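Complex shown without one protein chain; remaining protein chains in place.
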Amino acid sequence: MTNSKLIGALLASTVIAGAASAEDVTLTIESWRNDDLAIWQNEIIPAFEAEHPGIKLNFTPSAPAEYNAVLNSKLDAGSAGDIITCRPFDASLALFEAGHLADISDLDGMANFSPVAKSGWSTDDAATQFCVPMASVIHGFIYNKDAFAELGLEEPATEAEFFAALDKIKEDGSYIPMAMGTNDQWEAATMGYNNIGPNYWKGEEGRLALLAGDQKLTDEAWVAPYRQLAKWGDYLGDGFEAQTYPDSQNIFTLGRAAIYPTGSWEISGFNNLADFEMGAFYPPVQNAGDTCYISDHTDIGIGMNAATDNPEAAKTFLNWVGSSEFATIFANALPGFFPLSDAPVTLEDPLAQEFISWRGECESTIRSTYQVLSRGTPNLENETWNASVAVIKGEESPEDAGARLQEGLASWYAPQQ
Amino acid sequence: MSIARTNRFNTLAAHGALILYTLIALFPVFVIVINSFKNRRAIFREPLAMPNSETFSLIGYETVLKQGDFFLYFQNSMIVTVGSLFFILLFGAMAAFALAEYRFKGNTLMGLYLALGIMIPIRIGTVAILEMMVQTGLVNTLWALILVYTAQGLPLAVFILSEFMRQVSDDLKNAGRIDGLSEYRIFFQLVLPLVRPAMATVAVFNMIPIWNDLWFPLILAPAEEVKTLTLGSQVFIGQFVTDWNAVLSALSLAILPVMALYVIFSRQLIRGITSGAVK
Partner (left out) sequence: MSDQHHRPKFRWHIVVFLAPAVLVYTAVMIYPLFNTLRLSLFTEVDQERVYVGLQNFRRLFGETVWSDQFWNALGNNFWFFVIHMLVQNPIGIALAAILSHPRLRFAAFYRSAIFIPTILSFVIVGFAWKLILSPIWGIAPGMLDAVGLKSLYAPWLGKEAYALTTLSLVSVWQFVGIPMMLIYAALLSIPDEILEAAEVEGITSLSAFWKIKLPLILPSIGIISILTFVANFNAFDLIYAAQGALAGPDFSTDILGTFMYRTFFGFQLQLGDPHMGSTIASAMFAIILVGVCIYLFGIQSRMRRYQF
């Protein structure tokens, strides 16, 4: 058995390598990361194929906005690729429960991940895993170092310092204090609420209490972030209501804004676009000396289509994704997407290194709305987008927003009833 | 004297109104195309300025052409569009002829049945269509797209063409029958050439949504070898969302072929439409 396999492998890789390429197994990878197409084609795929002759990879991304609809349609019809890039939590859990994602708990590579890393792609009882954790993103603020130097500003550590800095930039007038718009909605929730929120609800402690029903969205810890967001509106550029996400990216990278509330995923794109030096700071705490909390969100996993014709090849690939080799390639090819494996990885990009260093200083948590709480109708994540926008625009008070979200959540989530 | 003056005034007013609306119609296209030839800073500093020696840049086009095989995408779009139009026109005209020419039980019902498709967006049938394409092995082939677009285009084609076929004179057809021509030859040799203008109308109205469709290529034929131009350029909009040079270049590349096709077909469209498509 092993012998014949070995001979087969030898045959495939040496004797008829060129001619027999038609017999290679080709794995098709579904993904929403179309930004990463070049990195897969130029770095990740060649590295894997060099080590695993006989398996070819084909990376076929679609635009993020359509990914879920396209993937679900293809899985239902049976035309999806062998390897599925997994959104965290419920979207992938639903695919697993529908029998589309294979159980990969026993995969050797899974040993390299902590339970927290695996939580994004486990069943509710944490017994079964269906995707290999690939990357997380860390929230924070990127700033224009030149602008800060020009105005004599330092990285703010507390909320008071943060708003003092914003006031000073606004007074000076040569920079827009903060580059963010509300047109696309998600930034307000993702880069706003879930960026600054963990400092108030104390990261995992608050998040788990909310899940258990011990805290409510009307509690001070959950309303206070909205109170801070309500103050942001004054520091955003003119017409921020119609400003889109790409608008904000361009405003910041063209050097017209001083601070950009964001996540680490922007780093590689911004490195190519900005011609000034960038720095980063984590969400300022309420009082000097408070423990800081950061959103270190499990964002990308990768799993196996249960209906694949090539389960062995797919497992070989997934094991490789769990290896430290992949982690190193991936982390350095895409600074800002941080590998979740326990294997130590050195990052060459200084800005990415800055973000990842916060893991040592602060407590990590994930976005509050992702696990379980966006399972019902109304959908808490979508509602949070809506509420964050309304609060920033001053159309809803922080208290009203909290009450509305709590009412929606309680309407279907038993522990909150 | 005064009549001539009012006439001149009327002519001027007419040209004024038309020029104004033409500007409104072409302005956005103009903005996209000129900015696709400028460097990034110039796009933002003076979006309305023409590219000059200082701001001219082809960097966007370089990025786009490096990443995708736009000639292949263009070829795929052409095959799908032309193939679908061929089947829409052939099958549509045949069915329209049957409905317009013969009296048979269920004629009206059949007409209504064929019109039903105008009222529901075909997109909601996506999963069932995809399942069928998978079962028949047509997924990731251009045939899948051609079939869907043909089905989608038939209701309107039958509707418009049957109106036309009713106007073809009975004398001509009956003369053909007396000469012993079969019903098939009457259709292909006598009737079809007479409704050519109407066929052109149907072709233009169907061509636009087929060429521009994003949804079905994304679901049914996302593979690189069968990607259509619209899908190919949409990938860039997602991919280089901050790289506006590339986005604007991709958009310009998507606009130009369809404008060229339109210019080629527009003469037929006008002729078709003005010979009384919708009275």
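Order of writing sets the chain letters: A and B. Residues in each chain are counted from 1.
Here, contacts are C-beta pairs under 8 Å (C-beta built on N, C-alpha and C of every residue); 3 or more make two chains touch, one makes a residue touch a chain.
Source: prediction; values computed, not measured.
In the complete complex, the residue from B:Ile79, B:Met94, B:Leu194 or B:Ala223 that touches the missing chain is B:Met94. In the complete assembly, the contact with the undisplayed chain comes from A:Asn250, out of A:Asn250, A:Ser268 or A:Ser341.
Listed residues B:Leu58, B:Val127, B:Val168 or B:Ala223: the one in touch with the omitted chain is B:Val127.
Contact between subunit B and the absent chain runs through residues 10-11, 14-15, 17-18, 21-22, 24-29, 31-32, 44, 47-48, 87, 90-92, 94-95, 97-99, 102-104, 110, 113-114, 116-129, 132, 147-148, 150-152, 154-155, 158, 174, 177, 182-184, 187, 208, 211-212, 214, 230, 233-234, 237, 247, 251, 254-255, 258-259, 262-263, 266, 269-270, 273-274, 276-279.
Remark: the residues of subunit A touching the chain excluded from display are 65, 68-69, 72-73, 89-91, 94, 97-99, 181-186, 237-244, 247, 250-251, 369-370, 374-375, 377-379, 381-382, 385-386, 389-390, 393, 395, 408, 411.
In the analysis below, only the chains that are shown with their structure count from here on.
On the subunit B side of its complex with subunit A, the touching residues are 40-41, 44, 67, 126-127, 130-131, 133-134, 139-140, 218-219, 222-224, 234-235, 237-239, 241-244. Within the complex formed with subunit B, the residues of subunit A that make contact are 34-35, 37-38, 60-66, 70, 73-74, 76-79, 245-246, 249-250, 253-254, 269, 273.
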